[in-house]
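The complex appears here without one of its protein chains, the remainder shown in place.
By written order: A and B. Residues from 1 in each chain.
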Amino acid sequence: MDILNALILLLNYIFIPALTYGSQLALGAIFVTLIYGILRFANFATGDMMAFGTMVTILFTWYFQSLGISLGVLPTALLAIPFGILFMIIYMLSIDKFVFKYYRVNKSPPVQLAMVSIGVMFVTQAVVRIIIGPSDQRFFDGEKFIIKAREFKEMTGLNEGLALKSTQVITVLVTIVLVSLLFWFLNKTKTGKSMKAYSDNEDLALLSGIDPKKIVMITWIIAGILATIGGALYGLDKSFKPFTYFNNMLPIFAAAIVGGIGNPFGAFLGGYVIAFSEIFLTYAYKKFFIYILPESMEPESLVQLLSTDYKFAVSFSILVIVLLYRPSGIFKGKVL
Amino acid sequence: MAYFEGIEMTGGYGNGPNIINSCTVNVNRGEIVSILGPNGAGKSTAMKAMLGLLNLKSGSIKINGKDISNLSPQDRVKEGISFVPQNKNVFAGMTVEENLEMGAFLLNDEIKDIIEEIYELFPILKEKQNQLVGELSGGQRQQVALGRALMIKPTVLMLDEPTAGVSPIVMDELFDHIVKVKRNDVAILMVEQNAKQALSISDRGYVLVTGENRYAGTGNELLNDPRVRSSFLGG
Partner (left out) sequence: MRKNLNVIAAYSIMMVLIILVGVFQSWNIALSIFNMCLISAVMTMGANIQWGYAGLINFGIMGYTALGGLAAVLISVDPVQEAWSAGGFDILMCLWLIIALVLIIRFILKNFQKSKVRTYSIAALIISGIILIRFTAEPGIEAIEDINPAKTGFLGGFGLPIIFSWIVGAFFAGGLAFIVGKVALGLRADYLAIATLLISEIVIAIIKHEDWLTRGVKNVIGLKRPAPYEVDLQSTDWFITLVEKFNSGKLEVFSNLSDRQAALNQLVIEGSSIFVKLCYSGLFLTVVIILLILTQKALYSPWGRMMRAIRDNEEAANAMGKNVVKQHLLIFILGSAIVGIAGAMLVTQDGLFTPGSYRPMRYTFLIWVMVIVGGSGNNFGAILGGFAVWFLWIEAAPIALFLINFFTAGMSETHALKLHLIESVPYFRFLMMGLGLLLIMRYRPKGILPEKIEIK
């Protein structure tokens, strides 16, 4: 019984939150890695672009709510996401046209493009804050829990409760579907393969008749889909605050690099590596040990490796270690 | 009139100085033509000019009598001109089969048969079809590069130093493959450092010096020309 309690404890406080957080990071990391692999620069506007897509989603959610449209137990935001994606893609394509294209055509060094992305970051941040403001926005509606901790306790007779939020299930399900679709697209379709080819060897791709303009456009479209959905899922699960989104750029970069930048599958796994290690290292295991150890050996301290204050620091340290020992990332394999 | 010809080409990269000066090169179908010359003679540049990778100040490029001087490289590929660059001529992070598929990017019809044909030509590629090209040996990579270029069923194949950096045995093997390709009625134009071997399989050859035509003739003529021998073939 105690073993079961201990397992539920870990499931409830480590596994489920880490899986959810990891999925959100993974989507962002694939976004970073796609831009890096095909457009060849580190996009410092990542977090703010995600905030932009989420903002549009929120505005449409509010609009639908004011019209009385809802999805019943599901959050209305799911209905608004396609509109968020649409606006996001338009925004990204116009930024590409007016800003990035010039440097791409002139074959500027990646560092210069990264600097330009900082300009885009400032502008996007301003746009988001001017439109929706800098404060916290909650836009979740519908049924909050699938399993409530109390109900679970009553049902199973265990001491530990298991709470499963609907946003957690939605996040994981949507991520699985989206990522499977993406990998199918990249590995099985002709367009997807041509993206891989372009990322692998740009000149040869041109000589094979692959149209760079089309590749760039498709990249931004996919990036827009990933960024909006990733951002909206994060906002649904936690809350939407522009500054948090800007900050999320950092673990997202960490995930993309840990997975080997330019490699979407690595970025996908990298998201979970970062999320799990953050939560594993900062969880206080006291209760866990109380369940599994005999009474005489019960710990008195929190049994916490690092205080939760250092949550971000964990992922950054992992990144620094990876950069030092395996700059190509921990997952070997194909590019893109 | 030859099938594929570059007539009096003059030009250089960007706004830089001219690298080739009224240089003329042509090749017929079913023929191998080598462009030879010392370092910096503009051999590769002449070839890239014919592919449209640099802007010509004067001169013209014709295929089958049609002037293609103003077409982009991509559009020239559509005219049946395929090019194998000297470096980075494969998609190293993709499998052999994917490389071939990318070669046929412009074709919209079924490409299975073409891939089979390529496998017949280069049997080793069939064995390695699902391996990443980055993991293959130098000679096998060159075969992938050739195979990729042949996927569009080109009428003209241009090779930039196809045997650079491979061992002599592999070089002979590659030349054998190139001769096989020629028998399919393809016009082959290549730039080579290994002048003797290249001339021995070539029908004709050009020797460029400082961007201008210096000597021209059949492979044997050039091989036996004392001036060419002493300057470029090492005696």
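We take it that a contact is a pair of C-beta atoms (placed from the backbone, for glycine too) under 8 Å apart; a residue touches a chain by one contact, two chains touch by 3 or more.
Here the structure is a predicted model, which is why all the values come from computation and not from measurement.
Novice: Over the full complex, note down every shown chain the hidden chain is touching.
Specialist: Missing chain, whole complex, touching shown chains: A.
Novice: I'm checking contacts with the chain that's been left out. Which of A:7, A:86 or A:114 qualifies?
Specialist: A:114
Novice: Would you indicate which residue among A:125, A:194, A:228 or A:248 is in contact with the undisplayed chain?
Specialist: A:125
Novice: Looking at the full complex, which residue from A:62, A:83 or A:312 touches the chain that isn't shown here?
Specialist: Of these options, the touching residue for the absent chain is A:312.
Novice: By the contact definition given up top, give the residues of chain A that touch the hidden chain.
Specialist: Residues of chain A in contact with the hidden chain: 41-42, 44, 99, 102, 109-112, 114-116, 118-127, 129-130, 133-134, 246, 250, 253-254, 257, 307, 309-310, 312-313, 316-317, 319-320, 323-324, 327.
Keep this in mind: only the chains that are shown with their structure count from here on.
Novice: Provide the C-alpha centroid distance between chain A and chain B, rounded to the nearest whole angstrom.
Specialist: So the centroids are 46 Å from each other.
Novice: Quick check on the complex: what are the chain A residues that touch chain B?
Specialist: Residue positions touching the partner: 190, 193-194, 196-197, 199-201, 203-211, 334-336.
Novice: Tell me, which parts of chain B touch chain A in their complex?
Specialist: By the definition above, chain B touches chain A via 51, 73-74, 77-78, 83, 85, 88-94, 98, 101-103, 105-106, 132, 148, 152.
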